[in-house]
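Left out: one protein chain. Kept in place: all the others.
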Amino acid sequence: MALFLEFVIAGLLCIGLFAILGLVLVLMERKVSAYMQIRLGPNRVGPKGALQTLADTLKLLSKEGLTPRGADRFLFNLAPFVAMIGTMLLLAPIPFAKGFQLWDINIGVLYISAVSSLAVISILLAGWASNNKYSLLGAMRSGAQIVSYELSAGLSIIAIVVLTGSLSISDIIASQADGWWIFKGHLPVWIAFVTFIIAVTAETNRAPFDLAEAESELTAGFHTEYSGMKFALFFLAEYINIFIVCAIGAILFFGGWMPFHIGNWEGFNRIMDYIPSSVWFFGKTFFLIFVIMWFRWTFPRLRIDQLLNLEWKYLLPISMVNVLLITLVAILGWHF
Amino acid sequence: MTSEALKTAITALLPEAAFEDGREWLNVRIEAKDWKAFAERLRYQPGLDFDYLFCLTCVDWPAHMDMVYHLTSTVHRHTVVVKAKLEREDPAIDTVCDIWRTAEFHEREVYDLFGVRFNDHPDLRRLLLTDDWKGWPLRKDYEDPVNMIKL
Amino acid sequence: MDVGLKHMLFVSLALFFTGVYGFLTRRNLITMLMAAELMLNSVNLNFIAFNKYVWPGQLDGVFFTLFIIAIAAAEAAVAIAIIINLYRSFSSIDVEDADTLKY
Amino acid sequence: MTASTVIFYILSAFAIANGFLAVTTRKIFRAAIFLLFSLIGVAGLYLWMSYEFIFAVQVIVYVGGIVVLIIFSIFLTQQAGEDMPMVLRGRQLFAGLASLAGFILAWLLVRDYPFAELRGTSSGEAPIAEIGTKMLDTGTGGMALPFEVVSILLLSAMVGCIVIALKTRKA
Amino acid sequence: MLEEIGKTEEGDLIINIGPQHPSTHGVLHLVITLNGETVKKVEPHLGYIHRSIEKMSESLSYRQFIYATSRMDYLSSHINNHGCALCVEQGLEVEIPERAQVIRVLMGELTRIASHVLWWGALAMDVGAITPFFHAFRERELLNDLMEETCGARLTMNYMVPGGVMFDLHPNFQRRVHEFISMFKSKIGEYDELVTNNAIFINRMKGVGYISREDAISYGCSGPVARASGVSCDIRKLYPYDIYGKVQLEEVLDDGGDCYARYIVRMKEMQQSLSVIEQLIDNIPSGDHMAKTKAVLKLPKGEYYSRVETARGEFGVYIVSEGKMTPYRIKYRSPGFSNLSAIDHMARGQKIGDLVAIMGSLDLVIPDIDR
Amino acid sequence: MGPASMIVLIISAVVFSAGAILLSRVLVQATPNPVKGEPYECGVPTIGKSWTQFNVGYYLFALIFLIFDVELIFLFPWAVVARQLEWLALVEILIFLFILFLGLLYAHRKGALRWV
Amino acid sequence: MTLKTYFSNIFSTIRSLLKGMRRTGYYFTHHKEIITQQYPEYKPPLPERFRGEVVMPHNADNEHKCTGCTACELACPNGTIKIVTKQEINAAGKKKKALDTFVYHLELCTMCNLCIVACPTDAIEMAQSFEHSVFDRNSLIKTLNEPGSKLEEGIE
Partner (left out) sequence: MTNKNPDPFPGQVHDSPGGGILVSTLDDVIGWARSNSLWPLVFGTSCCAIEMMSTASAKYDWSRFGFEVARATPRQADVIIIAGTIVNKMAPVLKRLYDQMADPKYVIAMGACATSGGPFFYNTYSVVKGADHVIPVDVYVAGCPPRPEALLHALLTLQKKVRQGGKREKITIDKFWEQPTS
């Protein structure tokens, strides 16, 4: 019974985290975009606009979620579920703070890259089931895009795995107790980091890689026909996905919840330790999220062939070579 | 080329062409049946090179219709206005959209609003109005009691 | 009743013969490929089950599965390339159509 | 019946049911999706047996790769919205009987075969480090050679794909 | 070659872009035939905003019809009004005070900048960068404000009337124009940072939507679209009206013929407009802002044609008068109409994403096309 | 919490989504009309069917992806032990990656990575 | 493509992208660049020439200057103004045309200013009000002369 209760509590916690993260991230996106666009952004609803996204969510909740008549009803309604499950499952190995992790699975990062491929399925499902040309085109685009970029994302993860010798997320974090990889690892880690950020931006369908929902081309892409809560679930899943990939980025390159330490400055290190580990974790993650948002509000969108070119002719060969480079670094012990 | 020189050149091309006093540009009045051949000469004859059709329209007069073509040459920078008189009942004239590509849309527009048929036009459909529209709205006798509220 | 090797074998057999059924009834190359994938999967399941219950601690089953998956992927890729090629040539991927066209 | 047994039953029922749907549904796109679920069910069984690595491999290759490819090929070749033609009764019957018979036969064989089950002696896990070591091991029992051969296999598969696929592109 | 691309075959997909679509800048309806992502054919369907302005103008007096033209190409409403006013003045044979001429040119060039700035933001938005759009509006709002002070409206001005301009300049005008100039000069570098030099943007634009010089002429293109293909067609230069003959103005030409060339031409045109404004702003002659005209205007029987260079190209007004209070027939030659007709030519064989870029680079204003 | 967390997560995802969708069913009454169910295509009726077959160059990328995906899964176990095995690991992976790189090069040469 | 151009491509691309990011980053951190005006609280001072709607000013004695000459009605390009006149007997005992109702269709008005220019007595002018949102469009049809108002003395 106690176990059952634990499960229920964990489930509720996850749902809560999920919902709150979604609200916060959407609000953050709107504020970030506003400031970059020399305007104020939401500030009327609730104090400083804090309740804006809550209002949006409640609005979407009280909006009709229609199913087009020609659509494959079953798959159409299934798609948001697949998206949600796929995203929710990714939460399992994320350590939100020291020792606060649902499941320290021993293949942690591999698990992440495996489960995240559910996202592409949900998009293909949604695109196909909608019985709409824009949706289908958008779904195909993002299918090709996501699977392509999975490769370089995977390769840059491997780069770190070579250094740590473990796939488990807790091991990866532990290996950075004396410094984050981004500082310890020389140029190859930087290359891996840049590839990783580009690849996950593409994998989460964010601008400048948002071809799946390229508004000026395909209206709303794969979720053109979705409305109300079904649309909201996609929206939510998209943002949580961003959170998760940024969390992975923070874990791999910035030491997850590890505080910032400098060599043997004891006093400094001790002060850093006082900051709760969860603050470190969320701070780093949100920084990466901000970077990804920064991309979105700065760059024009790539064209589909340029996008695939970038992956196949630039990122993939470079990260393949980079893996070799990092092996060399690891073997020679050139990292700090 | 000056107006005078143009006049001689055009008379040489098409002796039947009549000239009207234009304010700024030379106005040439021709028969509708001569238009196609004349247009080709205007476009391709060296020294004339009227390669830029910048305005194509129609005027509906009580008794007849006038097709009006404003042509200019980007080489010599001279301009000529060609007018062709059409029957009011079943107006028709040859298309020039193979000479000037822009004519394709302009002619469709004239067809749409005036009902002028352009022979050999590749795609003569209504352009601005719905396909099932009745009547030719820019004709002077057009009446539309439903949509048109007269002041 | 504890779950053991026999259970796994049952599942894998069921999957295998579902695949066989699909392979026999479908006439569409893509669906046939899907049925084949199902069968391959049941084989993989077998290997892992044997590895777990009969030779725990050894890794041969795991490696077999790994290689089978690799081969399956390569096979699927080539098969689909062929299917699409067929389709482009005959605008059909029905086995019987391909038959009559003597490909 | 422990929770883990229940989960086993759920997973296997999920895999088999979806597999069955995959071969019987008449909408080809749905068939692909059911196949996907069936594969996920199998992956779940791997996880249940604590072979996390195999689970991840299964998901990455099948869910993220093969099924996506199948879906693409469906988009490319099918009037995907339409039902596939009904299978002939007789053929259905024949295939059903044949596979049922095969299944029963095989099951009868397997059921009574005394496998040397070593239950409980080991957790049966396959730690990824061991897999890695063995994979790179050049000695006897090492998989270094097959490992390199895989790359050649993949290369040839890729070359094959490209040759086949480009044949029509040119045409 | 192009014809070959245009052939439809099995596996082609016909989709509608528009009438309600974010990148058609209004209500253009394109039916495009796609093969995969490649555009095989674009068929524009017009008329979703055909407001029968030509018919309406036939029953409006010569003072009244001008207001309707601000609603055609609303981004260059001053210049449109200018063209109409010129045409009527041609018939009335009135002499326009020099002050009015300068004011007209100033307003025209300010409008051109405002229009190009908006186009810049919208183009960036079309290719997916949203922030430039907001930055563009910052500059545009300044212009709107200063025009509002003088003309009393932000968009549909109806400021130029036969015989001059409706009001004299607002006392603040010169100061605010100076403010704008200094502000704009400091911002134009940011435009380059954000968009012009951006590698993604350049890749999206270069080599896309090519149209050769001959084709541009044949399609009747004008304005920046034609000039980007090397066609010299700036009315301000070729057939100067008002005081354009007296100012220093360089015609911006480029021979790239693609979207990037069109982009560069417009960017340089903004500089040119700025220089015209700088030449004039401190030398506005004093005098009347309007010539004396009769209360009721009647054009003598005859035909009148006048043309001006709007932000989009050559805008012509063709009036046939029977000597009455209202024109007998009026035809507006809109630059967008001809420019749009080339879109099929430009887009064939390109990707669907390119189509959006091409539309953006044509700077379409649909009511100007449909009238 | 271990593997059980997956079950918890799946259940909570389903509960969350289903709850939200059901709740929204209760909160709105929709007014249906005949056009609502038709596919949206910029406000005009669709031309032809939406579920037509597509002729796209995407699939070639998916094919090549599949190959590299398999490569990826072999890289993971390698990466874990790469540091211990040192040069052996480097050499083996050099050969492995080199062969695959040849494939990529071949694809590039043949124009398979070029968009059509 | 040589290896050198390959890498220099990459670097120039990254540099141009970073420049763009620096620009947006600058705006993100410099909030004084924000130009938003908060409308409902902050009502911008509108230039007096701004044309928001046509009004007819009345003086303290509820008198206006409109003689009912219909010049504005004629000048208006789209029939926004309807003048209803009546016959009135003035002080001298003569019968004279006078304004009865000045109907102004705000929903039709294009703010073109032609009526104002046309009016010989400057009886109407443009107001700067712009908050014309209503639930029912009939409420946009306005009568500009106040009930019981008269023509100002001395206006012909």
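The first chain written gets the first letter, and so on, giving A, B, C, D, E, F and G; residue counts start at 1 in each chain.
In this section, a contact is a pair of C-beta atoms (placed from the backbone, for glycine too) under 8 Å apart; a residue touches a chain by one contact, two chains touch by 3 or more.
Quick caveat, the model's predicted, so the values are computed rather than measured.
If you put the missing chain back, the residues of subunit G touching it would be 34-41, 43-44, 52-53, 77-79, 105-111, 130-137, 140. One chain is missing from the display, and on subunit F it is touched by residues 27-31, 33-36, 38, 40, 43-45.
Counting the whole complex, the residues of subunit A in touch with the unshown chain are 30, 34, 37-49, 51-52, 54-66, 215, 219-220, 223-228, 231.
In this section, only the chains that are shown with their structure count from here on.
Looking at subunit E and subunit F, the chains that touch each of them are A. Both subunit C and subunit G are touched by no common chain. When the C-beta contacts at C-F and at D-F are tallied, the pair with the greater total is D-F.
Among the other chains, the CA centroid farthest from that of subunit C is the one of G. The centroid of the Cα atoms in subunit E and the matching centroid in subunit G are 25 Å apart. Per-chain Cα centroids separate subunit C from subunit E by 63 Å. Taking each chain's centre as the mean of its C-alpha atoms, subunit D lies 71 Å from subunit G. Residue positions of subunit A with contacts to 2 or more other chains are 36-39, 105, 107, 110, 128, 131, 133-134, 136-137, 140-141, 143-144, 147, 150, 165-167, 219, 297-299, 304-305.
Multi-chain contact residues, meaning those touching two or more other chains, occur in subunit G at positions 17, 20, 23-24, 35.
Note for the complex: subunit F touches subunit A at residues 1-18, 20-21, 23-25, 27-28, 30, 36-42, 46, 50-51, 54, 56, 58, 61-62, 64-65, 68-69, 72, 75-76, 79-84, 86-87, 89-90, 93-94, 97, 100-101, 104, 107-108, 113-115. Across the interface of their complex, subunit C is touched by residues 1, 4-5, 8, 12, 15-16, 19-20, 22-24, 28, 31-32, 35, 38-39, 42, 45-46, 49-51, 53-54, 57-58, 61-62, 65-66, 69-70, 73-74, 76-78, 84-85, 87, 91-92, 94-96, 98-100, 102-103, 106-107, 110-111, 115-119, 121-124, 126, 130-131, 134-135, 143, 146, 150, 153-154, 157-158, 160-161, 164-165, 167-168, 171 of subunit D. Those residues of subunit A that touch subunit G in the shared complex are 32, 35-40, 294-295, 297-299, 314.
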